[in-house]
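And now, chain A:
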Amino acid sequence: MHGKPIANTRSVMGIPTAKLAVYWVIGSEIVIFGGLIASYLMHRLAHPEWAFDAAHTDWRIGAVNTFVLLTSSLFAVQAHHYAHKGDGATAAKWLYLTTGGGGLFLMFKAYEWSVEIGHGYTITAAPFWSFYYTAAGIHASHIIAGMIIMMFIAQTAKKNEELHRVENIGLYWHFVDLVWIFLFPLLYIAK
Partner candidate 1 sequence: MSEPASVHHDHGAHDDHGHDQSFVSKYLLSTDHKIIGLQYLLTGMFMALFGGFFPYVFRMQLAFPGLSVPFYGVVSPTEYNALITNHGSVMIFWVAMPVLIAAFGNYLIPLMIGADDMVFPRLNRLSYQIFALSAVIIIISFIVPQGGFGGAWTAYPPLSANADYNLTPWGSTLWLIAVAVEFVAFLIGGINFITTAMNSRAPGMRWFDVPMIVWMICIASILFMASVGPLIAGAVMLGFDQNLGTHFFDPKAGGDPILWQHLFWFFGHPEVYVVLLPATGIVAEVITTFSRKKLFGYKTILYTAIGTGILSFFVWAHHQFIAGIDPRMANVFTVTTVLISIPIAEMMFLFIGTLYGGSIRFKPPMLFALSFIALFMIGGVTGIPLGASGSDIYLHDSYYVIAHFHYTFFPIAIIGSFTALYYWFPKMFGRMMNETLGYVHFWVTAVTVNGIFIPLFVLGAAGQHRRIYNYNHFAELSTPDLQALRIVATVSLVIMLLGQFVFLFNFFYSMFFGERATKNPWKSCTLEWTTESPPPHGNWPVDELPTVYRGPYEYAVEGRDEDYWPQNVPN
Partner candidate 2 sequence: MIERLVLPASTFAGDIDFLFWFIHMMVGGWFLLVQGMFWYLLFRYRYQEGVKSQYVTGKEKHLKRWVNIPHALIILCDVAVIFFAVQVWYNVKQVLPEADATIRVVSQQWAWSFVHPGEDGELGTDDDIKTVDELHVQEGSTYHFQLESRDVLHSFSVPVFRLKQDAVPGRVITGWFEPTKAGVYDIQCAEMCGIGHGIMGARIHVETAEQHAAWVASNKGS
Partner candidate 3 sequence: MKVKSTLAVLATAVTLLAGGTGCEHPGHALATVTSSAADAEGDALYVDYCQQCHGVDGEGNDGVGAPSIAGLPEWYLGRQVHKFKDGVRGTHFDDIMGMKMRPMALTLTNDGQVDRIAAYVAKMPAVKTAATLDGDAEKGKAGFGTCVACHQADGSGNEALNAPPIAQTDDWYALTQLTNFKTGVRGAHEDDVEGAQMAPMAKTLADEQAMKDVIAYMRTLK
């Protein structure tokens, strides 16, 4: 609306303000997912019989999705690289690719879920499935939010404005990726 306050331009800690804030965002997200994963683990360890349900997840789709997300994270690194050099247009292209990776992830996810729901493994089918859909769903909502923000940032980056944001969304994206790295073995591999 108005210009930025002077407060925003100060950097007593030597870290750009926006980046500092992103670290705090990630910190608060870590505890959210931490709580969720800890709850899941507590249950999982107490109920070995959940392995029966867990066996019905499709680890191949999970693995492909892990690969897709990791690749998109790589794209985000590329975007940061070009943004750092001041090449907003190329950075934007890489950001679009990253977003595309997120989209691909969601498409696989949608297919996977529709198959599972088709087999009757709905969110209410068993406690395992409740956790499965809740954890993956919260994660997917982060992917969607990240994609939306990334599109906006790509728009401004194209005009060579606010290039520092490219790195910040990249940090967020790596974090979302990392959460998946935790979720994948816990939900798919551990049988």
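Definition applied: a residue touches a chain if its C-beta (ideal position, glycine included) is under 8 Å from a C-beta of that chain, and two chains touch if they have at least 3 such contacts; residues count from 1.
On the choice of candidates, all candidates are chains of the complex that A comes from, given by their letters.
In this text, all values refer to a predicted model and were calculated from it rather than measured experimentally.
The contact partner of chain A in this complex, picked from the candidates 1, 2 or 3, is 1. Listed in rising order, the residues of chain A touching candidate 1 in the complex are 1-13, 15-18, 20-21, 24-25, 27-36, 38-39, 42-43, 46-47, 123-124, 126-127, 130-131, 134, 138, 162, 164.
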